[in-house]
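One protein chain omitted, others in place.
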């Protein structure tokens, strides 16, 4: 029997990711298709607590498909971690007649979603969106594919100048405690070394490798995940500089350009599929789950399983990265 | 027991696809890693028959990572379909001491690879690369992801001008008999209708949908796979124009821009993984197979199974496309 | 003495061009800066006749800076060419208390602006915006720089695939009767031949050049302005194919992707400068002029001089193009 969902609330939370707007549009289109009302909640859980509600028009949303960021805005919210905050949130949902909440965001956002669903009689479903790709249970998170393309394009540019000057660059990329961006962009951009949080490499090993190779003929690029275990990137570069005085070494922190930009085709399609499936699962009476992509198929799994595990890098990809770094 | 592969030949064949250069580099790096000689064969099977052999230097290949096309050049070759052609190819391989052949290409190229392997005692392995994504047994072909991004970027541009003039565009995209590009790019770009070869939609249905909607406020884009069953795109547009005289209708054939461009991160990573795995499987004594990606993992499967089946569009994605086309 | 302009109307007309939104924003920001009211007029002169007026908010316009097309929409309008149409337009301007009109558009749009200014006591100023760059009196038109970048990126992509197959491509680009896009993009993309309307080259000359060169080693690209004098591009290609049977020849019509896309830095800066200057000149009491860029400086000149002349290609650039096509 299908649960008679009549009115959903929709928010984006945590760090923004390209494709969030595509997910918003997909949720709104699916709601229209199934005759469900939809209310946008601005600035994530903060807006849920403060009652920053807004209407969403599927027609105008097409112009946001190609935009990064989130038109509903996002925020990190301390208050929602408290019982009082969630109580206020629940009250606002009740008052607006919202009987289901769709949360688009990362790990922390899904944890909040799980708590709300546990404590109050509201259906909650999560859609994984984070450039870090660090959510368990889905083959891909919305925004990750775009971020890796942004990183590869940036490194291609830096490679132009590095090769013109035979320089060694240390480039820091995002990813929090995960090495997905660094590993994949590092393979794609032909980096000479890849430092990820999941696998510690002593600096000595990296330096030794460079010392033994002939840099006279070309450039080198070391991609460093922000969560790596070798200290700050500046320190890493200066240790290397002391040990390899003949190398011309530079540091680049790619920073927030990694969050923005027009979402890739894959991210928009993922957002479209997960957004529609979230509404379809809510109609089937499901709650407390996250929609996901597994083996190219949409599926859903319990939020509690999702938030208590971390996805792991594939050892095969790590091996490949070392072979290609030759 | 590992087969003592000592010298491989490498060629790209059929339509070129972005990421072929990344696959070439991966094969060469893996060969260096495993102490295998590698000979490049120019212009596909034609070069194999004509003996257009060349050396490949892993060091210089890094500059090709970010380039579309194939530095080994490609061609379609009638002669290789004949027994005489393949006999000549085999003779050239023998003379050069090549004991295994790696073929990077699409369906037709893999068919040729299977024939050669059947007829002569040479190890052969295929790597799937085609923007059409129409190879059975792999979740993705090299070049497809880049092509969909190119198409989405092109439609985003056309959408700018379409929206400024409230126009209805018919846009033809590549894909031969497959609708992968059209379906995925169509979802991503928010197209109003998607015509794929796999699912016939009478023109009347499409026109009826437009007739009932209010075009005064916005633009519409119909994405049409080249293999669709509604006749030429120009005819389609002119039928629509006759039936909807108030609409300002335009046609655009995206053409060969879809083949080129810097490969996406996903295509380069896929190329890197499959290129390395191809060499590793040859070393394990495998032959007559294609390396592939299934469920995010590299694997291999018999060429004969691959070339006798066609991958199918997911019905879930077709359903999603209709909901998002609202 | 400054004319007391209190309320301006703003419209975009003719073919849309990237940077029109940046010009709209600049006009609105300048109006706010100088305490002038501003009314947006939708769909060009059609909206002026039909009274499709709308308010414009400078705050929200920042999100349009990076978008192609025009948020005010555009149209070509037959009615405005009639006395009745312009009379209706003037009546609408009067009723809304608009005492000056800013017209963003190309040659035809500026001609309409000149007529209105001549017939009715309303101040009118033009801002040149067209990808064709065919407006006399300004070093650059808004949208042209972006369009040339779009064309060069497209040809770079096609070059990837052309070089992989040793093909000869005929690529048609926009520009109406002007060769600016073809000449500049052709130089930038390293084209083998450039056909522009301003300089007729017999097909025989082009074919002879290709016949004498060795195509076996590489690709060739002929860029053809849509207004060239050698017949349709398909005919051109088929004549060449008959005469050079060994060449693998393809045709690509770039089409409407050339109109859209995020405007380049140069186009946005040009739009910003001209938009502000238009308002400043209206405040100085000027009317019947077009703002322009000459020798890197903003200036203005009579609309009548502008619309009766055509800018010419530089012979130096034509000579350079032939040297670089070697």
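Should a chain be cited, it is by its letter among A, B and C, assigned in written order, with residues numbered from 1 in that chain.
Basically, a residue touches a chain if its C-beta (ideal position, glycine included) is under 8 Å from a C-beta of that chain, and two chains touch if they have at least 3 such contacts.
Keep in mind it's a predicted model, so treat the numbers as computed, not measured.
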{"item": "Contact set of the excluded chain (shown chains only)", "value": "A, C"}
{"item": "Which residue of C:13, C:70, C:92 or C:148 touches the chain not shown here", "value": "C:148"}
{"item": "Contact residue for the chain not shown (choose from A:211, A:253 or A:318)", "value": "A:253"}
{"item": "Residue among A:159, A:176 or A:228 touching the omitted chain", "value": "A:159"}
{"item": "Contact footprint on chain A, counting only the chain that is left out", "value": "12, 16, 18, 20, 67-70, 73-75, 150, 154, 156-166, 169, 250, 252-257, 259-261"}
{"item": "For chain C, residues in touch with the removed chain", "value": "22, 25-26, 29-30, 32-33, 58-59, 62-63, 65-66, 139, 145, 148-149, 151-153, 156, 159, 163, 184-185, 187-190, 217-218, 262, 264-266, 268-269, 272-273, 276, 294-298, 314, 316-317, 319-320, 323-324, 326"}
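Keep this in mind: only the chains that are shown with their structure count from here on.
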{"item": "Highest C-beta pair count, chain pair", "value": "A-B"}
{"item": "Farthest chain relative to chain C (centres taken as mean CA coordinates)", "value": "A"}
